[in-house]
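Every protein chain of the complex appears in place save one, which is left out.
The chains carry the letters A, B and C, assigned in the order they are written, with residues numbered from 1 in each.
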Amino acid sequence: MKKSVVFTVALAFLLSTQMVQAAEYKVVHKNGIVLAMFGTTVEPALQGLLNIRDKMKKAYPETPVRFAFTSNIIRKIWQKRAADPAYIKAHPNIPPEILHVQGPLATIANFQDDGYDTLVVQPTHIAPAEEFLDLTAYVDALASIDTIKKKFKPFNKLVIGRPMLGTFGVEHPYAEDIKTAVRAMREDVDRARKNGAALVYMGHGNDHFPSGGSYLQFEHEMNKVYPDVKTVIGTVEGYPAVEQVLETLKRSGVKKVVIRAFMIVAGDHATNDMAGPEKDSWKSIFEKEGIEVLPYLHGMGENDRVADIFVRHAADAAADAGIVLK
Amino acid sequence: MKKSVVFTVALAFLLSTQMVQAAEYKVVHKNGIVLAMFGTTVEPALQGLLNIRDKMKKAYPETPVRFAFTSNIIRKIWQKRAADPAYIKAHPNIPPEILHVQGPLATIANFQDDGYDTLVVQPTHIAPAEEFLDLTAYVDALASIDTIKKKFKPFNKLVIGRPMLGTFGVEHPYAEDIKTAVRAMREDVDRARKNGAALVYMGHGNDHFPSGGSYLQFEHEMNKVYPDVKTVIGTVEGYPAVEQVLETLKRSGVKKVVIRAFMIVAGDHATNDMAGPEKDSWKSIFEKEGIEVLPYLHGMGENDRVADIFVRHAADAAADAGIVLK
Amino acid sequence: MKKSVVFTVALAFLLSTQMVQAAEYKVVHKNGIVLAMFGTTVEPALQGLLNIRDKMKKAYPETPVRFAFTSNIIRKIWQKRAADPAYIKAHPNIPPEILHVQGPLATIANFQDDGYDTLVVQPTHIAPAEEFLDLTAYVDALASIDTIKKKFKPFNKLVIGRPMLGTFGVEHPYAEDIKTAVRAMREDVDRARKNGAALVYMGHGNDHFPSGGSYLQFEHEMNKVYPDVKTVIGTVEGYPAVEQVLETLKRSGVKKVVIRAFMIVAGDHATNDMAGPEKDSWKSIFEKEGIEVLPYLHGMGENDRVADIFVRHAADAAADAGIVLK
Partner (left out) sequence: MKKSVVFTVALAFLLSTQMVQAAEYKVVHKNGIVLAMFGTTVEPALQGLLNIRDKMKKAYPETPVRFAFTSNIIRKIWQKRAADPAYIKAHPNIPPEILHVQGPLATIANFQDDGYDTLVVQPTHIAPAEEFLDLTAYVDALASIDTIKKKFKPFNKLVIGRPMLGTFGVEHPYAEDIKTAVRAMREDVDRARKNGAALVYMGHGNDHFPSGGSYLQFEHEMNKVYPDVKTVIGTVEGYPAVEQVLETLKRSGVKKVVIRAFMIVAGDHATNDMAGPEKDSWKSIFEKEGIEVLPYLHGMGENDRVADIFVRHAADAAADAGIVLK
């Protein structure tokens, strides 16, 4: 007798259970956009990111947009803040999507887990360098996941848009992207002109990737399109360095510059490396040479024309893949 | 005057901000285990999964273990339940890791986002068939993500363990895994012997992958090791089908069988396809032929020796990759 | 004066040189078929391979077909023979495409180098096991080579056909392939029937991959379709082993068998392991048990219906990829 108890113990309960197997799995494709960026911990600098997000939402009101921060350090700081009631009380306006921001892998994966299998990842990178290549590696790997039955592929389509200054390939020639970016900079040229100043941009740059060409070609085009205002670009961490910028300024007899970070957000680099009071900030270096410095502490993302560029690059990536964003 | 306001508006605030860039990013590797399975919506059947999880935790108490359900339909049902206060009230014992379970992609990605970059994904699959190959595709793709600087690779190591009946390759010959599985089935043989019955297993099987060989080789070994109790295995959805099982039973003059799902959980297949009252359940089919049927409604995961197999397979995968689980 | 000589030395000659850069690179897609197989060193056994090749050429007279042997050892022997004038003199009928046969990588790559960028690789494998998976790894890797400009991709399309007994996936259910193979075996059934014998097939098998299911499902279907002639299948190197075959023969009271290699060529395995005089050949093992053995030493490739299967599988792979073979 005992055995029949053993054999049937779970049975009564189970028979009332939902018949899962009966339902056939039907795939419904849903679009989403991931805005991927290095990230920032500087609260006012968030404005540059939120502006791009808002433009994207306005262009595609039916498509959810989520943020991803690629910097491990920056995400950790936000995680601490999110767990700190004092911080949250002191900063009531930080949106939850920033407070709980994740890296690109988790952002994409959670989007997918929520049923969005058709995604455009739009980086807010300026140049196609290390960060863009790394993010592309994520996207390519995830998009490559194949399954024996096609309907179980995690992603219907998963594509990446190109940086502001374009990328490799023939479909969207990077030289055109540079010209578009140049047109978007008119407000900075006006600002410099009004001040009788040259315009200096501080890009990020790096030691590990020869991305300087994008910057210098951009500088070259700026001077062709706006010949009456001298534009010079340098980078914090790579080539061309600030010494080269200074040399050009001196050779051109520049006495006053408007200086702005050529980065999406005016974060730590802008406030400190560019416009900070330390001796080795660009401001200090230029002032020491008798050049007046007018810092403009707003990230590129706050320039609506720049934000529009990222919207268009997401649109291009979607269109190239046959994704209809709405 | 106005411009200097524009230029400096954000400055005062920013200078008090945390100096993020100063901190060098240091990688600390942390281990985690993902238990990946099709999943079930049948509450008592969860016991099979929880048992494997508990064995894993006991073996490696310092390593967090997370669940992933690969079935989209099953996850959706859990999502509905998690959002249904009535369900939660009625089922207070459902652990939150089941209630909020995600697919393998999101589970792995969130693990990574939480700082665990060294992961062993251990499927609870029985045979190396469609589900295992698909999961392997996920793991391989994620593990392949490379970055320009090695320290930014999302995963230090990401590996997958093999199913109960083993997989391809020479390092862990599948024939040995089958023998180990055979030894773990002693409790079922004892149960059948005590009842003077043959032992029938119902595997899953499928139409799209010739996995029947693993099952039949397992059956062959069972009959060699336990010659006094006839063991026959069939599958719900593939080869060998129930007709072949019945034929063997009849040819062998079997009059009574203990029947058990050769699946990790005794879910829908066990309760309905195997032991249900419908005319086409295995129970009905056998009974119609005059064979007495004693269903044993417990998933393989509830067999401690089976649970141990998955612990060892995770350990092997870790050891092969040089991961020291603790 | 000397320097101008240095500067212009090469000039006169160069100016008459073909203007290479002027010509725009235009892509012309050309189709080719690679027949990939383990290979054999047994000359008469080549007939099985050549027959498949001839059927393929007849079906697609405008498409060149090339051989590839995957076995490193076998290729080395052919390399030695190709360099041995005595061997060549003694074997004037060995076709040069066998004498100089290469592995799948070099065969595919040289095809591509000769301008054929749209290739179907058709293995002559019986079951989807180790060799097929390895070959698939080659094809997938080569097909994945991407270039910045699409026109420079080495392969327009590069696909692999499925083995005789089918493979994973839903497009071409393997169970149908098994049924097709069963129909193609009629000549062997007739041969056995005429001799009042059972039919025994010796497959290859292996220890590292649970491919036995394909064989056993094939055996099962054979006995359903041809119930008057008992068919039993075993493998040389894996499961099911000869002992199991013998057991089945004895249980069924079989006294005479027609035995044939379930391999594309009747090479070393057929001549020695199956029909050789050694004590452990299948012939000896069966004869020792009083079973009369009639070996049929022809590879499956010599069966026109089998050859046709490979032609159709190549056609399916081409059609799935939108390749129009002519």
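Quick note on the criterion: a contact is a pair of C-beta atoms (placed from the backbone, for glycine too) under 8 Å apart; a residue touches a chain by one contact, two chains touch by 3 or more.
The structure displayed is predicted, hence computed values, not measured ones.
Touching the missing chain, out of A:Pro95, A:Pro173, A:Gly196 or A:Pro277, is residue A:Pro173. For the chain left out of this panel, the touching residue among C:Ile98, C:Ala275 or C:Leu325 is C:Ala275.
Of the residues in chain B, those that touch the hidden partner chain are 148-149, 168-170.
Touching residues on chain A toward the chain that is not drawn are 127-128, 130, 133, 165-166, 168-170, 173-175, 207-217, 220, 239-240, 244. Where chain C meets the omitted chain, the residues involved are 3-4, 6-11, 13-15, 17-21, 23, 25, 41-45, 72-75, 77, 102-103, 105-106, 108-110, 112-113, 130, 133-134, 137-138, 141-142, 144-149, 152, 154, 191, 194-195, 208-209, 266, 268-269, 271-272, 275-276, 294-298.
Everything that follows uses one rule, which is that only the chains that are shown with their structure count from here on.
Note: centroid distance chain A to chain B, computed from Cα atoms, is 37 Å. Averaged Cα coordinates give chain A a centre that lies 50 Å from the centre of chain C. Among all residues of chain B, those that touch two or more other chains are 130, 133, 208-209.
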